[in-house]
Every structure is written in C-alpha cells, then in structure tokens.
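Here is chain A:
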Amino acid sequence: MDIIVCIKRVPQTAEAEVTIDSSGKDIEKDRLSFDINESDSYALEEAVILKEKFGGTITVISVGYQDTEDTLRIALAKGADNAIRVKAEDFEHIDGYKTSQILKSVIEKESYDLIFAGCIATDDAYSQVGVTLAELLNIPHASLVINIDTSENRADVNRELEEGLMGHLDISLPALFTIQTGINEPRYASLIAIRRAAKKEIKVIGQEEINKDNLLLNTEIEELFIPPKTKEVEILTGSPAESASKLAEIFKEKGLI
Partner candidate 1 sequence: MKKIGVFVCHCGRNISATVNIDNVVKKIKKYPGVSFCTDNKYMCSDPGQDLIKKAIKEKKLGSVVIAACSPSLHEVTFRNNSVKAGLNPYLTEIANIREQCSWVHTNIEEATKKAINIIESIIEKIKLNESLSPVKVKVNPKVLVIGAGIAGIQTSLDVANAGHKVILIERSPSIGGRMAQLSETFPTLDCSQCILTPKMVEVSQHKNISLYTFSELEEISGNVGNFKVKIKKKASCVDNTKCTGCGICSEKCPVSVDSEFDEGLGKRKAIYSPFPQAVPNKPVIDKENCTFFLKDGKCGVCKIVCPFEAIDFNQKDEIIEKEVGAVIVATGYELYPMKNIKEYGAGKYPDVINGLQFERLLSASGPTEGEIHRPSDNKIPKRVAFISCVGSRDPEHHLPYCSKICCMYMVKHAFLYKEHVPDGEAIVFSIDTRTSGKDYEEFFTRAKEEGNILYIRGKPARIIKQGNELVIWCINTLTGKQLRVKCDMVVLSMAIVPSSGALQLAKELRIQTNSFGFFSEAHPKLRPVESLVPGFYLAGTAQSPKDIPDTVSQASGAAAKVLTLLSSDEISHSPIIATVNEELCSGCGICVETCPYDAREMDEERQIATVKEILCEGCGACISACPSGASQQRNLTDDQINNMIKVILQ
Partner candidate 2 sequence: MSDIFVLIEHRQGKIRDISFELLNCGRKLAEKTNSNLTALLLGYNTENFVEKIKSQAHRILVINSEVFKDFNSESYQIALSEILKKETPFITLIGHTACGMDLCPALATQMEFPFTTDCLDVDVVENKVKVTRQMYDGKLNAKLIIRENPSYLFTLRAGNFPSEESSLKTEIINIKSSVTEPDYRKFVEYIEAVAGDVDITKSDIVIGIGRGIKEQENLSMIEEFADNIGGVVACSRPIVDADWLPKDRQVGSSGKTIKPKLYIAIGISGAFQHITGMKGAETIIAINKDPNAPIFNEADYGIVDDLFKVVPVLKEKVMELK
C-alpha cells in the first residue's frame, strides 16, 4: 500500500507570545519553535501503521522553506521512505487553496493508494487543504478521521463528529483522509532510524516543475490584530448562594449552558 502524507512545519504558538510583525500581516517568528503540525504527525503515524501491516511505501510531502527539510527528515526517521519538499520560496503568498493546487500538481505524478493529511494546521487553522486536494485529484475523501480499517481497495473509516458521536463510512480507494489527533499514538524515532534518515535524500521541487501562473489564491491577509481579551480575575462575592447565582448568570450570559 503506497501512502502519501502531506505535512506542514508550523510555528508552535500554543505556549508562546505571538506578536505581529511590522507588515501587520504576519507574525514575528524569530523566537518561536517550529515543529510538525500536530495532526500531521498522527497522519504520518497512521501511514506507518498501515505500512507495517500491508507493506508499501510512504512518501511525505511538504510545501515549505529550507528548514522544512528538518521536519521531513524527522518523518523519514519515523518511518517514511521518501520525502519531497516543494520550495515555498518559489511561490509568493500561499494560502490553503494554493497549497492544495501545488500539492495536486506534485501528487498527480505519483502513484498512491491513500493520501493522508492532518485535519487542521495550528497556524492558519483552515482545515481545508486535505479536502480541497481530494477534490482536485478527483478522489473520495473523509475528514476528521479517527479510525481506519482498510482492505485492498476499500476502507471503513470513522469520522469524529461532535458530542462524542462518530460517523462510520465505507470508502473506495484511492482516497484521501484528513486525520484527527488521537487516532493513534505517534511513535518515537529510534537512533538507528535517525541515522538512516540522516543519510536519505530529500527531493526538492521548485517552480520549474509546477506552473505557478495557473495557481489561484483565494485569500489574502489584510491585517492581523490581537483579539480583545481581558484576563483579570473577577471575584464573585457574597454568601455562597449569592456568588453561585452570579456565576450561573454568567454562564447563561455567555451561552455556556
């Protein structure tokens, strides 16, 4: 089973102070750590699990700058066989839609049974690249996949819906799934695999292989701004009954109940 996994290197902003740069359209990245996007690492792991079961190869693809190769190399250490970087520097202004188009023109030249992507990138939070890519490649898809049970040409997948509910689908292959976190436990790379990965070559693709004039951009950032938020604790006073009532009112007000 040949699987392509689309991954993205993203700044780790969950625990960081995010500041807007002078252009007002991007963030300061100097002091941020970068790492594989969270759900992408689950997608990679799911591919490795299937490879262990069925054999085949795993190809990881990412549209990114030079340092993305570090992330791709980690993917190689964790079980991918091939890695491709599409040079982001060749394509100004990339949004989710454009990323999908770029990936499409690379992937359509490859052979595959399955394509995995993460269900959301933590930087731009679009949740669209995977599904768009499936549509561009004209293959069926399922997003937010939380369980996969596959045979040679069909897959039973569970999608994660809201409120603890899952939707069970039966999909023919080749197909694209966007993978939800928690589907598995991403593995560690062993030192042997790390050494092996260190020697592998990463294929780099630039604009010469992708006609960038045909690519469409859906969105452009006009401005970034910090959402208004106050974080001063408000102590609710009074008797237990009084303070509890006040709190209940707040719940109601905020639509939390």
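The definition used in the following text is that a contact is a pair of C-beta atoms (placed from the backbone, for glycine too) under 8 Å apart; a residue touches a chain by one contact, two chains touch by 3 or more; residues count from 1.
For anyone wondering why these and not others, all candidates are chains of the complex that A comes from, given by their letters.
All values derive from a computational prediction rather than experimental measurement.
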For this session: Would you mind pointing out which option among 1 or 2 touches chain A in this complex?
Result: 2
Problem set entry | chain A residues within the candidate 2 interface of the complex | 11, 13-14, 16, 18, 20, 27, 96-97, 100, 119, 122-129, 131-132, 134-136, 140-144, 156, 158-162, 164-172, 175, 182, 216-227, 231, 233-236, 240-241, 243-245, 247-252, 254-257
